Every structure is written in C-alpha cells, then in structure tokens.
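One structure follows; several queries about it will come next.
Removed from the display is one protein chain of the complex; every other protein chain stays in position.
A, B and C label the chains in the order they appear, each numbered from 1.
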C-alpha cells in the first residue's frame, strides 16, 4: 500500500476542514501521504489560516499525512494520484456579481443556474483547461475530481476538450438520499434513488427502501409539507398536482426552473432590500468562519462550518476517492458521459447518474428512459451547456450569445445580449478568451 | 383513372376558395369527382356561402367535379380518397380567448405556440379522434391531410393514438422557400431548403441555390433587413450576432421563442389598447370576406383572400395530394414520424422535414444532425407536445399541468396552474375529456 | 427476516446437490424456509434419489430448511420467492439427438449452439411459457432465475413474451474469472472482466487485475498455451495472430464459431467411432452419480459431481439470489435486456453483461462499444435467437426455417430445411406448437 498524493486546487477554501475531516475518517482505508493545498496569491491569507487548521486536525488525529501549503500548482499536481478542484475564480465578489447582473433584467441570479452559472463557467474554463494541461503533462494517471461549479458544465468541458481522467461530483444527490431517509425515518443505507438528469437538474426517477419502490410515499410526504432542500435555496413548497403528475422526485435546484418567477422576486427583494445575495451572506459567514479557524486551539472541524452549506461534501468526495483507490465497485452518483445509461438522452454528453466506481473509474448503470416530463428540459439545458463549453474554450462571442439564448431561464435574444455585454464587462479581468 | 372523392372537414372555412382554386389548377393531373364540404350546424351559414362560391368557381372552370355541402361527416368520409381537416373547434371566438388568456399572466398569447396552442389542442383532440375513428371505419385507405393547428401536435396525436394514415401540413416551409427565392431574386424552383424541426419551430438548416450552399448569403440578407415573415407575426428584426451564431434560417414563428418579451408586450398593447388580438382582427376580415363571397357574380378566388393569411395553402395541400395520387416521388416538407431522419432527435416523434412523397405516403430524407443550437429547444417543445397529446386524449388533469409546465414559454408551475384553470373554465363546452 | 420459499423446476437434476450445497453455505445470509424440488413423472426416480440426498445434506448442516419433493409444479410455484429452472425437456436422450442430427449434415452438433441449441429451444419454449404463466398467476413477485439452456435464447423468450421477472444465468462468465485468476495466480476477487456479448458467445472486452488493464497479459498467456476452457468443450488451441488481432478474451464456447470445421470433425469422430456424443458420455456419468447419491450414508456433495461439469453453478445461482434478497448492489454477469449498456448492440434484446444486482433486479453497467470484431457476430446470432423465439412461441414453420437459416453455423437454406425436417420429426413428442 503506497502513500497517496492528493492535490487540492483552491485549498484555501472554507470547505477544506470538511475535506480534511473526511480523509481523517477514512484513514484506515485510504493511506494519504501528502495533501497539497494549492491557492493563488490573492487567497494566500485564507490558505494560511485554513492550512494551519488542517495541520492541527491531522496532528490531533495522530496521522503522519503531510499537509503542504503552496502557490505552486505545477509542483502540487506533479505525480499526484488525485487532484480535487474546489476553486472559485474571482472569489465571492465575482459570485455576488453573477447573482446581481441577471436580476437587473428580471432574470434569475444564481451561482450555477441561469446566466450566473454561465458567467462562472466562462471564468472557470480557462483555468480548468490549464489545470488539465498540467495534469496531462505532470500526472497523466491522476484522477481529477471536479467540484467546481457549475460542476456539470465544467466536467462536460473537461471531458470534451481535454484528455484528463475526470469525474464531476456534487453533494446534491447524497443530500437527497439523506433527506429522504430522514423523511421516512430510516437509515440512509436502506435508501436507493435512481438519479437521472444533469448536475443541479437531477431527478430521483424512483426511490427504493430496501429495494421496494416507495416513490409514491415520498411524493405523499413532499406534498404534505416534508422538506427536501439545501441551505442556499429558498424553501418554496411544491404544488401537489405538479408532483403527482411528475411521478419523480425533483432536486432542490429544480425550483429555479419550476418556480422561476417567485424566486426572481425573492432574490430581487433579498438583494435590494434585504440581507444581500447569497454570496454576500456567505461572505459574512466566511469571515466569521475564518476567525474561528484562526484559533490555534481549534483542531477539529468546527460546528459553525455547517452553516456554510456543502453538507456531505467530504462524504461524497473522500468516499469516491476511496472507491477508486480500493477498486470497490461501489455505487456513487456522479457526472460522467451518458454512454447509453439514460436511453433517451444524447449518448456523448455528461449526465448525473448512478455509476459503479472502481479503479477503472465510473461506469454508468443503465436506467432506461427518463420520462418525457424531464427529458425535454434536460436536452434543452444540455444544449446550453454544450454551447457554453464551446464558447468558454474558444472565446467565440456569437457562440456565447447562442449559449445564453439556449438557456431556458433567459427570455429572449435581446435580454441574452444585454446580459452577455454586462457579464463580459464586469468580468473582464477573468475572461482572457473573449 | 378513377374519379377521386375528397372530404374537407371544416368546409365552411374562408380558406375554401383557395383550396378549390388549387384543385382547379391541378385538374389536369388530379381527377376529382366529388368534393364534400363538411361543417357543423353553427357553421352552416358560412358553409352555404362559401360552398356556393365553390360551385360557381368549378362551373366557371368548366369542370364536372361535384361540390357537396353537408353536415353529415360520416357520409362525407365514407370511401373518401382524401380527407382534409381545416376545422377550428369553437371558431374565432375560442381563438380570441386563447390569445387573451395568457396575456393576463404576461405569457405569450398565440394560436399555435404557448398556452394558446395548448388550449386549441385540447379542444381539437376529441374531435380529431372522432374523425379518425370515422376514417378507420368508413375509409380505411384514405389519406388524412391535417392542416388543423397546432398541426404538429395534432399530427402527433393522430399518429400516436389512431391507425389513420395521416400527414401534417403547414404553409410555413413553402412560404419560406418563396420568401428566400424572392430575397435572392430567383425562381423558387431553384431553391432547396433542408428543413428540420417541428411545426412552427422549423429551421432551414441549409439553403441551396441550384445545389450550391447559399445559407450565408441568406443570413447576410436577413441581417441586412430582408424580410422573412408571415402576415400574422409582428415583423421584429433579427439580431445580427444571433443569426450569425445560429448559422441557420429561423422560421417566422421562431420570434415567439427568441423575442418572447417584446412580443408579449406588443400583443398586450394590441389586445388592450389597439385593434384587438389577431383573432379579433381576422373576425373583421372574415366578415368582409364572406360579404364578398356572397356576391352571386363572383366565380373566382377574390383578391381580398390574401389578407387573410394562409398563402400557398392550396399549393401545399393540392400538390401534396397530387404527389400521393400520381405516385410522384416528389419532395415536400411535411409533418411525419422522424424515423431517424434527424439523427439527434427522438426517432418516434413527429417532426417537420423534407420527405419523398409518393403513393405510399411521405418518407423522410436523412438530414444528419440538427445543430445543438436548435436540438435542445426541439426536444423541449416536443416533450410539451407529447404530454399535451396524452393529456388531450385522456383528460388527465395532472398531465395537462405537466404539459403546460414543460412548455418553454410558461415561466413556472404556478402560472401553468393558473393558466390551466382559466383555460378549462373558459373552454368548458369544448373539453369533454376533462 | 421472513423465511424464503424456493421452487426448483427440474429438481431431479444431478446438479441439485451443488445447488443445495450453495444454499447451505449462504445460510447465514439467506434464510430459506422451503426448497421445493419439482419434477415430472418420468424423472420421479431421479427426484427421489437426489431429493433424499438433499434432505440428508440439509440435516447434516443442522438447518431447519424443509426440502419438499413434488410433481405438482403449481403448488411449488405458489407464493414462491424464487423459481429456479434447470429442467431439460426430453432428458439426455433428446440432447443426444440434438447432437447427432446436425452431424449427419456436417453441421456442428451441440447442446446450445447451432441447430442442437435450436432444437432444445423449440422443446423448452412451450414448457417455460407454461411455467411463466404459473408464476404470473401464483407468484407474481417471484424472481425467475433461468439456467435452462440455451439460456440466452430462453431468457429472451421469457422477457419478450411473458411478464415474468426473470434473469438468465450461466456459469461461463464466473468460470472465466476463476480461470483467468488461476492463470495469473491471483485470488479471483482481484479480477474484473468487462463481459459483453450473448450467452455462450461472450467476450471479455477487458480484463483488470486490481483495476489495472491486464488484457494483453492474459492474451500472452493464452497464446502461450494457458487454458481457458470448460469440461464439455474440446480444448483446441487458439491461433496467436487471431487472439492478438481480437484484443479481447473469447469464451470457451467461441471455439464453436471460430474452429467450426475442426470441431465438427472431432464431434463426428467421437460420435461415430468413439465414446459417443457429450450427452451419451454424460448419461454414463449420471448413472454413476445417481448410484453414489443413493448411498444413504452420503450427506454432502460428492466429489464425483465435478466430472459432470457445471462448476460454480451454485456459486452463481445462490449468490445472485442473495444479492437480490439482501439488496446487495453487487456486480454479477447475467442475461438481461441490453437497454443501452452495449452501445452498438440493439437496445431491446437480451445480452450477457455485468449488471448491478439488488432487490430491484439486475441493471446493466454501461460498457461503451463492443469492438466490430465481435459486434457483427453478436447481431447475427441475436437475429437467429429472436426469430427462434418467435418460431418457438408461435410454431410458425417458415419462421423456424428462417431462424435456422440465420444461424451462422448453418451453411445454406437447403441444409437448414433438411435439419428442420429432421428435428421436427425426431422431437415430435415435445413440439406441440408445430
């Protein structure tokens, strides 16, 4: 059993203690020798704080894993076994702009969905392409586990335009399993959900409890007020007739597509009159978090981290890495090429599905057809993602416009163009390709 | 050469002289013995007026074709060779409601696209299902040529839920060919357009002049102000960057998807402060038209009919019938099952494509892939159509809701539900299935 | 944990002690309350002998599982949780005829492949259809685990023409894993093979040792004389150039397709001058086996059973049942509907692939494309199977002829017809459908 080298790009993230906690918990099966936390100059102060906490956590756990803090990405990637990407180009300020720009045009302002997600993708693609080049040159056998949002679109870009071995990961599916288990008051191990769709647009086609179909029961609970939501999404209730007609479990993010009008209003109110956009709120939370992290006596994941969101992040990431490393043949919900798993969705695009994960990677499990209640929306959003990936890689302005026009949340070419102009202007430092 | 029997359901339509004119012009190759103009009690006065004009037109042309005016649909269908459906359940009053209901919710109000098209489909499906039952019983070898809007959705319903041999037809593609020919100042025979998409959502993937690709030239003309439009659609200009990125020719109806916001505003203004919705305008035009038709000295298609829209209707319909009857192996743009013609669109759904038409019907011509700039929207709208067809046939309220939710022009479940309630209430006389 | 009811159709088989042994070994996770061994009048004497041995084995193991010997199939199936089919219509005598008939025409004579498999399928289909009817009526939630050969074709028939929940199983894939492990001198747990193809026509597309691709190493071993074979197949050596060009691992049965001429000669020699066909040899082995079984002091699986073939049978069957019962999400190689798992093979046909097995059944794992070196042969043999299933269900003589003509081992229509006449004549007691 050789020791593993792990590189974490965006290592100064406030999430890092969550991740370190995950490595500590799975230490018995995952012999990590070095964790390289990589960040850029602007993030050095955060890297230093969170990195020192990471070291204290490792020390307290009695492990000999070495934590290296560095701005030298290439050195960190060289010969790595796993590269994790959790960076955010432009930081929370850029995210706040992503959230505010669309609201001017009465369009949804959100980090991953709609024009905000588009802007984030355009900033992220040049950087992820560079990282992949480094991996191909310096660690061609490494697995890239991508968390950077919009995770589906970024994974699509990686798998279409580079030769990096990559899997996209998100905490929404595992979160849904836990929430459903909670709803049914059973252990989450007993729940299986047939996930199908795209990242942040994934449906539970069928929910099983000990192998028995309990989808209707879950829908009953949901129409009866049970909660299935994430921290960062307003908890608007689902319409009962809608859920019964859908016959599937929507993910929390589906609210952005199914309740767009109310959410735009809610966002505008929060942004203009209230406590600020989600990014602006998170900035405050992070400030407090880093103060907590700085405490030299703190040597474990602090409870305040939970407020930040990202629950189950370490669970999802480290258990996936372990499944690969230990050749586990275990089922994870991941973002991979469809390859026929969802029969009526394009074969060669990235989807979010259940897959068998082992040392060879993630192979999707055949799911049959996605009901037409979902498949049309999936193809529409996927078209947007494919064109966005192309625009992000090439910097083609007209493709960028097509991409926004193709996004179901953008109401017209005119608005798409205004949004694009605004996005390019406000992100000019981060969009070398345009 | 035996004489043909043609049944026209909705024979009292103001379009009928156009159709009669078409039969007269093609009389040399299409020996029609009987034309049965069928209508219902409420439309009897129109049937009488337009039917007498039809008789005078036939007489003037010196043909021995018999024109029969009747309210007995079964008798008209019995042993017919061709059945044409051009009826409108609820007439122009229902259409006006279809146009006005969505506007209340700031949603596009249009006869075929959006919730208006949905409402029209719900009214039409019970009637078309009955007609198809009649055809199966009384004229199983007859071809049903469907013009009734929303033509794509209705043809989808016929081909999915009945055993009738049917082809859906629309004057938009032929109109686009003529407009492009006009733009390029060439004879329309020299123009070929590779059409692909759905009815009223069809793109010209490629335009050829004498077999040479001139798509870019046409896009140049369009961005330079050339017109490509129908009578009933406001002539909003296309964005140049958008067209150049699209690299295809949109159909006039695409404005409803690409310029939704401006069109909703325009419709609201026209409906509330101006000359009324399109249906209300057409009502006035029709009133005048029928006055003209009543003139016992009129024995040809009057020039005023052009204002009504529906140009090339007779061309499209009668030349299609002739291609079938004469086993012509001629190319027509029709609504038929995809069957692999557009590679990246579902196989078993109705699409609008070029097809070879002969005595065996219409067989699509392989087109390859529809660019992703279009395919996502096609799948989204097709999902809506498929669910709407199901709702229309079964009267399932929850499916009807899903259908509206799936329509890209409906912004949320909440609005979809309000629309559905309103539509059902205002159409209660025509929706036996709900 | 409720006790399970298992019905074994063809319970008098000489394999039964193997199966009982499997249930005993997995007793800790599989609480079987009743095992019903079902047979028909002609097999009663075998059922009695093997059934009593089964009882003694259970007793020795100290279990309270009840073993019921019965000729009443309906009673055995009623409320069963699992139905296993291991029957053989016409017994070994019929098999001997299946092997001898083709040899007359210089065609391969084999139990599952070629005309012999066809004949066996024709005899089996009427019986399996009856069994499925019983299951649908008396135990609709039961899982049917089908071992009856030709297992792929019979499973195809079940899944196309009945509503029974069924999985087809064969010991070839598990055998190949064990043989490859043996070749590489590693524990078989460390080997994963990506199986793809049809039953008895399955390739190892890729072989992994601890997740690392070792296909080339295995091919090296094979070309170097290593063995990968079953008891019942002559061990002809593979051509080195052939294996290197194939770049996949053939299954032992592939010899029937790739070495047809030599095998026909070998079979003819064995049948005419030597020790008799395989069935005739097995008859002798069985006679001895049943003598051993009769010994009232024998209370465990005797070592002589190994000669009979069918190694790993209990492993494959009982571990599959346990994976379903315990909702294990474990990977098994089974015969199920393709459903997109092999991208370039028809979607709606039964294939032999790796699948995730849990309480909901077996869901194939996406494999991507099967190389064209294999896909053409798969489609050819699958066509034969599909037509044979149709012929077996309907008794359509012309379809039966088409089926034989479509079998790649049958050289011409003329030979196909002679074979069909002979098969029908020699099996007239077992072919009610013809």
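Throughout what follows, contacts are C-beta pairs under 8 Å (C-beta built on N, C-alpha and C of every residue); 3 or more make two chains touch, one makes a residue touch a chain.
This is a predicted model, so every value here is computed, not measured.
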Touch partners, limited to displayed chains, of the chain removed from view: B, C
Touch with the omitted chain, as defined above, among C:145, C:196 or C:386: C:386
Selected from B:3, B:274 or B:340 as touching the chain missing from the view: B:340
Sole residue of C:27, C:79 or C:344 that reaches the chain not shown, by the stated touch rule: C:344
Touch residues of chain C, complete complex, unshown partner: 238-239, 241-242, 244-246, 258-262, 344, 346, 372-373, 375-377, 379-384, 386-387, 396-399, 401-402, 405-406, 408, 411-417
Positions on chain B contacted by the hidden chain, ascending: 192, 208, 210-213, 324, 327, 329-331, 339-343, 347, 356, 358-360, 363-368
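As a convention for this text, only the chains that are shown with their structure count from here on.
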Which two chains share the largest set of C-beta contact pairs: A-B
Copy-to-copy rotation for chain A and chain B - C-alpha atoms, rounded to a multiple of 5°: 180
Length of the line joining the C-alpha centres of chain B and chain C, rounded to whole Å: 56
Rounded Å distance, chain A centre to chain C centre (Cα mean): 45
Per-residue multi-chain contacts in chain A, two or more chains: none
